[in-house]
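Only one protein chain is missing; all other protein chains are in place.
Presenting chain A:
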Amino acid sequence: MAEVLVLVEHTDGEPKKVTAELLTLARTLGEPSAVFLGGPGTYAKAKDYLAQYGAAKVYLVESEDIADHVAAPAAEVLSKLVADTSPVAVLAAATPDSREIAARTAARTDSGLIWDATALTADLTATQGIFGGSTIVSSKVTKGTPVVVVRPNSTAPEAAPSTPAETPVDITISDAAKGAKIVDRVVEAKSGRPDLTEAQVVVSGGRGLGAAEHFALVEKLADTLGAAVGASRAATDAGWYPHQNQVGQTGKTVSPQLYIAVGISGAIQHRAGMQTSKNIVAVNKDPEAPIFEFADYGIVGDLFNVVPQLTDEIQKHKAG
């Protein structure tokens, strides 16, 4: 069976859930080959996970050349693998790093690129939700090896234990690819909460919170649900919450099972980042707020009353 290359999404070796999703999707297209690119000693943390989700092979590069440079070295490896293995497709996650690696790989291998796919059929027809999910497009690569960037939360991961053959990739990264060097990494916020784009539940706060300290209400609700915390642009612009957590057209796109919008009006640019969520719940004191036009369940009320009560009720439900 033909190979499908899956670019492993990980943090210092720790695989992200989207990797399992990509491997599951790859199994419907051919034989999944995981491509693990990371710093020295990082693969050990990913090994069992890749086997659990059915990687038939793992192509492996662990080196500082990969870990300490932006995008280009990884694209060099992936392009070499495309040339060597003639895969049916290359799958990568729709994260900032992987989409850049995928794009460069498409350019290097003279292949077509599709981003933000939410589904991919056996004949490699992709589904894309464009314009914030308001138009659904089916598209296909017509040249080279399809390089497809897939949205997290698009496929339900299914385990399929395997014993992957590990193949170190024999490659010397070119000097040209080492032009942009990472000299330091600074951690500003380690929340312990799930990744925004991967989370099954997202609780977002907006201008209605009125002040940075009131985000504690949103965080408490989020923690009760094991959720990630998002924010509207009004909230991030005001400096109430980090930019990394912004949801919307100029922020992250999320597609969780449940999205709870607290004190968010539902502007078209916010909607563009969250309207493909499976269930949308809104708390807003203005009955005319646009968010109520597309929420599945809405409470017209003061968030300072509704949210603490909701948090309590969920805790009771869990205890009971």
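The rule is simple: a contact is a pair of C-beta atoms (placed from the backbone, for glycine too) under 8 Å apart; a residue touches a chain by one contact, two chains touch by 3 or more; residues count from 1.
Note that contacts and distances are computed from a predicted model.
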Worksheet item: When you check the chain that is not on display against UniProt, which of "Sugar ABC transporter ATP-binding protein", "Electron transfer flavoprotein subunit beta", "Nitrite/sulfite reductase" or "Cell division transport system permease protein" does it turn out to be?
Response: "Electron transfer flavoprotein subunit beta"
Worksheet entry | Contacting the left-out chain in the complete assembly, out of A:88, A:229 or A:295 | A:295
Fill in: Residue of A:1, A:165, A:212 or A:314 touching the missing chain in the full complex
A:314
Item to complete: Quickly run down the residues of chain A that touch the omitted chain.
Response: 11, 70-72, 75, 96, 99-101, 103-104, 106-108, 110-116, 125, 129-131, 133-144, 146, 176, 179-191, 195, 201, 225, 236, 243-244, 249-250, 257-258, 268-269, 275, 279-281, 283, 287, 292-302, 305-314, 317-318
